[in-house]
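Encoded as structure tokens, the structure appears first; notes follow it.
For this view, one protein chain was removed and the others were kept in their places.
Chain naming follows the written order as A and B, and within any one chain the residues start at number 1.
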Amino acid sequence: MSKHHVTTTINGEPMEYLCEAQQSMLDVLRDELGLTGSKEGCSSGDCGACTIICDGDIVCSCLMLGVEAEGRAITTIEGIADGDKLHPVQQKFLEHAALQCGFCTPGYIVAAKALLDQNLNPTEEEARYWLAGNLCRCTGYDKILRAVMDAAEVMRAEAGK
Amino acid sequence: MSYLDKEALKVVGTRPIRPDGVDKVIGRASFGADYTMPGMLWGKVKRSPHAHARILKIDTSKAEKVPGVRAIVTAADFPDIPSEEAFIGEGPMNFRDLSRNCMARDKVLYDGHAVAAVAATSNAAAEEAVDLIEVEYEVLPHVIDVEAAMAADAPVLHDDMFTQGVEPKATKPSNVAKVITFTKGDIARGFAEAEVVIERKYTTQPVHQAYIEPHACVVAYGNDTQTTIWSSSQGQFMVRAYCAKLLGVDMANIRAVPAEIGGGFGGKTLVYLEPVAMALSKKCGRPVKLVMSREEVFRGTGPTSGGTIEVKIGAKKSGRIVAAELVLKYQAGAFAGSPVGPGCMCAFAMYDLDNVHITGYDVVSNRPKVAAYRAPGAPISSFGVESCIDELARELGIDPLALREMNAARDGTKTPYGPTLTNVGYLQTVEAARNHPNNQIPLGPNQGRGIASGFWFNIGGESSAAVHVNEDGTVAVVEGNPDIGGSRASMAMMAAEVIGIPYEKVRPVVGDTASIGFTFLTGGSRVTFATGMAVTQAAEKVVEQLKSRAAAIWDISAEAVEWRDGKAFPAGANAGSFEPLSLAEIAVKSGRTGGPITAEVSINAQGAGPGFATHICDVEVDRETGHVKILRYTAVQDVGRAIHPSYVEGQIQGGVAQGVGWALNEEYIYDKDGRLENAGFLDYRIPVMSDMPMIDAVMVEVPNPRHPFGARGVGEVPIVPPMAAVANAIADAVGARMRDLPMSPPKLRAELDEQDPPRMAAE
Partner (left out) sequence: MPRVNYEAPTSVEDAVKILAGASGMAKVLSGGTDLLVQLRSGRIKPDLIVDTKRIPGLIGIREEGGFFVIGAASPGVMLSGHAGLEHAWPGIVEGADLIGSTQIQGRASLAGNLCNASPAADSVPAVIAARSTVVIAGPGGRREAPAEAICTGPGRTSLEKGEFIVEFKIPKPKPHQCDAYLRFIPRTEMDIAVVGCGTNVTLDAGGTCVDARVVLGAVAPTTVIVEDAAKALIGHKLDEATLAALDKAAQAACKPISDKRGTIEYRTKVAGVLARRTAAIAFERAAAR
């Protein structure tokens, strides 16, 4: 079984790689491309630590095959900040101490960014359900939610809304 | 020196951004599985499908033929070490048990027990080879539950285990490893005086720490026998000590490098993979990476115990408790060493009692060996005790906070396990809970409010820290504790406060085992207390040096130099007239005034102030489905002094959420053959974001005078009260007393169906 040649876009950059069909997108990111920011917590879509954005929608990269990325646009945690400028969600995670061990953090930041990309004014309940697929065992979720809501406020102000 | 005057503090008590924060929000921080090495191989562990079986034969011949396979190890590749007690982790441990837990020898003792491991050039080859290892078993009868394991006819796990702590000496092997007792006063006389006696039995299920990062390591066994271990653990010195013992090598030949750790909660205070990866690496001469799957984490690593809690409390009608008796039976898993000891110690420690008798049983059964989990043992016994106290309050018609206040442990109270309490803040937590606005919010139909308290003794212990002044006036702090929840920030803050420089000028680093003196692991709520004390003392030594360097530059005596705000000043007019010298100005000249300015301190910190908490939980029950919604949660805790208040709140909030999961849905489900049925996050149901409300963390500060800043450990006690708080709230809401965890919807609905007629909250 020969490897598949995949041409895709990752974090805005054209990318080519070879992968075997059974390799998940997460395996490809971590083991082939050295993008270890996406984490494996369960490999069954239950923890969200491997969340990436694929063509605008968040997905668990453990539940996507590497070959499926052909022609798609992928964003990972490594592509959320704008150079040295942190995304408001990243900045607010720091300010609110919304991470303790930090292992689930990349998944949260990708998922929360996607939420705010489509809804700059989520209610607490909307945010809680949107992020229910991201497990955190350290924080009790309180500070994560505060960080996301505060980031939304910053982004609304930036957008003049 | 002491820094207890809060008003005088400039850095401690503020909420700066953690030094390792940016790396963690951009995906750059390196956790255990993020390391790779040139020439690295991928490892995979073969695990037992049986709960209890004799290993008759392991045939690796087919597996060896898989292309890419470079090494296969079994117990035969490890020394068969003798029984020897270890004091390395959090809680009891025996080196021989740990060796056999990492790789089964002769028998497998639980579903998921490691029996062999493979290293290969790819993950896929390793997996294929693991499948091809043939293990012949003789399946033995197994036992899962604690009381069944104590039965006379139960299958015995260890032929050489004789119950300790009983008279006359045990003559027959048993699954009861140990019996311990604590006695204070005269329990019979106490009960004779009682006007009301409540006697109840409660049970809890084992629960997993469920850190999101599975165990992971990379081990490189060098040709010169120097081994380097990169792994995610709660203590690099712990990893080194266990690996040295289990592989029979000198500690000096192992360097353990701490990776970032993705949660532990006690579950990473022992090793599973590191010795196996080391054996594989030794055999094939290449670095080996081992990473657990989530299923392996659930099947193969330690949860905390489940147990039974039999509580008997006698009181006067006034509410004054006159006697308290407790029998605890804790599952240890496959090897002895449940946290029944701390369970006994903490159970009644919130109360000032004259007559107490506590008995604890440590019992093995065919489950994974338990590991420490946040306040190990205390949440289990406290679920029983704090539920029973609530039942007593209801029986007597006394407000549960008033009952607790009446019986509260305070300064001068002698605990049932020995020490006399000083400078404790339990009463303050009860009072703050009573006065909190959340305690006044009216409740609707099927809503209820539950109160529970908790205690954890906290520990100190051995810690090392080094403070180095760099030539540009910045400061490096090296410490020996993996940062599991923001402790780098606290260390930097204490150093910055002492030296008088901005927090941003201090860079904390977690050192490997060759870079910093011995430091006991991250656990027991000890890091900010003990390692913080070491950092403070090292920073003070640096300040002394800075003063003497300034004195040298000015050519005056060191006593004539005063240090404040990061600068040296002449102590008074008689000392001479000099412009103040900043840290940077002194640092740049350090080569000319005596060499580098640096200090390392190693201590055995004593005087960890105990922690108390009182929680208020409001719930709403769906009577038709048995679903419990947490409406609001208020957690009051004596934190001594909050060094970084956000991370203290975070500890409290995290502990509460874990407790809520323990209360409502988390459990191990075994089939009749002793196989774990819910080894994944789908059916091992930890709380998700939409399950939780905001958690009001209320910090009461009763400074601990034994710590320079007044800190006391804060990480463990918040998981102690929630199970009883939720149970008491459910009882308040719908009159159903849930004495068996988890209080899952089917169980609550069944309990409600027993009510005839249905009881309302007011009744």
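Here, contacts are C-beta pairs under 8 Å (C-beta built on N, C-alpha and C of every residue); 3 or more make two chains touch, one makes a residue touch a chain.
All of these numbers come straight from a predicted model, not from anything done at the bench.
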Visible chains that the absent chain touches, using the contact criterion stated earlier: A, B
Option from B:D23, B:D77 or B:E127 whose C-beta touches the chain left out: B:E127
Residue, one of A:I10, A:L65 or A:I144, that touches the chain absent here: A:L65
Among B:H615, B:R685 or B:H707, residue touching the chain not depicted: B:R685
Hidden partner chain, residues of subunit A it touches: 1, 4, 20-24, 43-46, 48, 51, 54, 57-60, 62-65, 67-68, 70, 111, 114-115, 129-134
Touch residues of subunit B, complete complex, unshown partner: 124, 127-128, 295, 624-627, 664-665, 669, 677-678, 681-683, 685, 687-691, 744-746, 749-750, 753
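In this section, only the chains that are shown with their structure count from here on.
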Rounded Å distance between subunit A and subunit B, as computed from the means of their C-alpha atoms: 29
Residues of subunit A touching subunit B in the complex: 20, 22, 27, 30-31, 35-44, 46-47, 49, 76-78, 80-81, 86, 90, 93-97, 99-106, 109, 125, 127-129, 131-145
Touching residues on subunit B, where the partner in the complex is subunit A: 15, 17-18, 20-22, 24-31, 33-34, 123-124, 209-214, 260-265, 291, 293-294, 484-486, 644, 646-647, 649-651, 653-658, 680-682, 686-690, 692, 694-695, 697
